[in-house]
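Would you mind keeping the following structure in view while I ask a few things?
The complex appears here minus one protein chain, its other protein chains still in place.
For chain A:
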Amino acid sequence: MGDWKTITVPVLSSDSKNILPYTSERKRSPTSMNSQVLRLSLPSSKNMHSFFSAFCTEDNIEQSISYIDRELTTLGFPSIYAESKGKELNLISIINCINELLVLQHKNLRAQEEVEMQHLKLGSDMDHLQNCYAKLKEQLELSKREIVGLQERDRQLQSKNRNLHQLLKNEKDEVQKLQNIISSRATQYNHDMKRKEREYNKLKERLHQLVMNKKDKKLAMEVLNYVGRADGKRGAWRTDKTEARNEEEMYKVLLSDYEQRQKQLLLENAELKKVLQQMKKDIISLLPPQKQKPKERSEEGLVLSDQEEDIGELNKENMWELSCETVREQLTNSIRKQWRMLKNHVEKLDNQVSRGHSGTLNEKDVISREDHELETEKLELEIQQCKEMIKTQQQLLQQQLTCDDDTTLLLQDCYLLEERERLQEEWSLFREQKKNFEKERKSFTEAAIRLGLERKAFEEDRGAWLKHQFLTMTADCKSENVTTPSSDPDIRLMKSASRQRKPPSVLGAPVSAEPCQTSPYIAQNSVASENPAADNMPNLWVESDDKEETE
């Protein structure tokens, strides 16, 4: 467009013939047909100016103007002349005409473009269709060839089949023939054999006669002495009685054998019947819901109820003693029926299960399946959690095991310190407890000492009382014996001294006998008797030692 403008502006007259070259210049179309058409009218840009100058020169300006005017008017444009008949040009109309021509040019160009585009499209469509067509033709060819090949193979196979059938028939015929041959030969051989055998028999007879005639003079058998029979019986004559007895015995043997067999069979039968009964009971127990249905049906209700009753009767204990046909048949029939019912039941269950799997609108199944799925999901989650826990624990363990040496030592030290502290705590606790125990023991010993003292006092009182009694008695009996009150204190002193001496001796004996643990108590006693002050433990120990030494 730009090119076109620069060329035409200086020259006001536009040649319609120049339009074509410009369009051709602008559109170097790739399509062959277009290019062919356009190349014919493709002048170079250099020739533009020559064209312009070829049409309108300075000589024929007016002629060219009138020519242009004529052309324009024929095309429907207003005249370029001014209205007055002069040779004055109406510039405005010229410009309008030029504009109109330009617009027309544009439109034409666009239309041409469109047409060319469509042309191209159609061309490519055509190509495509032609390719498809070629391919389809090829495919058709191929498939036709295949069909032909397959038909050929089919024919071959059929012929082979026929041949094989023929062969088979031939073989069968041959086999038949051979069998016939064999049978005929066999009969022939039998016949020959029989003939030969008869001859042989005749010879044997002859020989037998000869042998019997030539009776040997010597005894055929010589025995030193007769041998007793194995069972000790004597030989018997052959009589009819013996024959009858033989028959009897033989029949007895046979009968006993048969009886034995029959017993075995009866036992087997009884066992099998028991097993069948058991099976029937089991089957019936497996089918509780089914039983009700047949009873609901009114048509067969009576019959079935009868049969149920029969079955009930059959279940009685003495059933298997009857072995007549009807009972047996009933049993087997009932079992067959129950078995069939069980089979139906199982089949129904199978169907239900399969329906559940295929996911039909059986609500119960669907819901249960959903529940089932939920549960499985829950379980899976739990499993996951557990696994994670296990992993973390494992990691921790690993960390512990595979720490650096320093950290392990530190850790161990920490543990040791911990332990030590704990131990120290425990020790202190223990010591405290020990002290408490000692205190308690001390108090117990004091209590025991007190108790001992009280006992001593009590004993002294008792002794005194007894003495008093005795003395009073003796005083009563022997009024001469004067027991002055003065002697009492002496006696008392003596007694106390003796008593005082007694306790050490009394207590001394136990000292040696009892273990040292109790010695503090006794030592304390003795100490307390002299010095009833409570001392510290270590002092006690020392004093007791001293005491023991002195004693």
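Heads up, the rule we're going with is that a contact is a pair of C-beta atoms (placed from the backbone, for glycine too) under 8 Å apart; a residue touches a chain by one contact, two chains touch by 3 or more; residues count from 1.
Here is the rule we go by: contacts and distances are computed from a predicted model.
Asks: Going by UniProt, what is the name of the one chain that was not included in the view, given "Elongation factor 1-gamma", "L-serine deaminase", "Ribosome biogenesis regulatory protein" or "WRP73 protein"?
Replies: Of "Elongation factor 1-gamma", "L-serine deaminase", "Ribosome biogenesis regulatory protein" or "WRP73 protein", the absent chain's UniProt record names it "WRP73 protein".
Asks: If I consider the whole complex, including the chain that's not displayed, which of A:138, A:243, A:271 or A:329 touches that chain?
Replies: A:243
Asks: May I ask which residue of A:128, A:153, A:172 or A:208 touches the chain that does not appear here?
Replies: Once the missing chain is taken into account, the touching residue is A:208.
Asks: For the chain left out of this view, which of A:88, A:114, A:127 or A:257 touches it?
Replies: Checking the options A:88, A:114, A:127 or A:257, the one contacting the hidden chain is A:257.
Asks: For review purposes, identify every residue of chain A that touches the missing chain, sorted by number.
Replies: Contact residues on chain A toward the absent chain are 179, 182, 186, 190, 193-194, 197-198, 201, 204, 207-208, 211, 214, 216, 218-231, 235-236, 238, 242-243, 246-247, 249-251, 253-254, 257.
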